[in-house]
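Shown here: the complex without one of its protein chains, the others still in place.
Now for chain A:
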Amino acid sequence: MARRAEEEYDYLFKVVLIGDSGVGKSNLLSRFTRNEFCLESKSTIGVEFATRTLQVEGRTVKAQIWDTAGQERYRAITSAYYRGALGALLVYDVTKPTTFDNVSRWLKELRDHADSNIVIMLIGNKTDLKHLRAVATEDAQSYAEKEGLSFIETSALEATNVEKAFQTILSEIYRIISKKPLSSEDAAPANIKEGKTIVVGESEANTKKACCSSS
């Protein structure tokens, strides 16, 4: 594909990070995109954005990740960003049961605002706080199975499974995308303006435009 070196990629996947406030979404993102963890991070107001380009199933994939404010009051603003997303990382805190209890509410949010075929991954974060664990791995695992989500536990602090979590969801998205006839990388570029399209393999209406319109 004829793109400038730094912009070279086969696919551009938009992913959103959602879940209650304080579960570690922003730190998962900074760990994944910059390999940084910040104990003194500020709470997120509105939305944040970061990207990373990596190899997925032998293809170069650019992950475009939107991090959202977790508080209920912000959903009017953040839910506009679900549209057009191919994947959602739904994060809870393994030391705070309420954040796990609220997972079902977040799933409903996604059903209401995201595309129906969005790939969802449940993430239990902060596994480094072993002595404080309050949500059992098995409970989350069986919940995920019941709801048809993939599941992983992470520690943004210790960088455990963070890479794997993103790799897994991006691979899943890739497998779905690459099955669709329209999605072959030869078919897509004609319509794509350099570095701009969010989605390959979705209809044009689902590209970046969809994610950015506020509602």
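FYI, contacts are C-beta pairs under 8 Å (C-beta built on N, C-alpha and C of every residue); 3 or more make two chains touch, one makes a residue touch a chain; residues count from 1.
Note that contacts and distances are computed from a predicted model.
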| item | value |
| --- | --- |
| Among "Nonsense-mediated mRNA decay factor SMG8", "Geranylgeranyl transferase type-2 subunit beta", "Rab-GAP TBC domain-containing protein" or "E2 ubiquitin-conjugating enzyme", the UniProt name of the subunit that does not appear here | "Rab-GAP TBC domain-containing protein" |
| Residue among A:77, A:159 or A:176 that touches the chain left out of view | A:77 |
| Touching residues (missing chain, whole complex) on chain A | 20-22, 39-47, 49, 51, 64, 69-74, 76-77, 80, 95, 98, 102, 105, 129, 132, 194-196, 208-209, 211-214 |
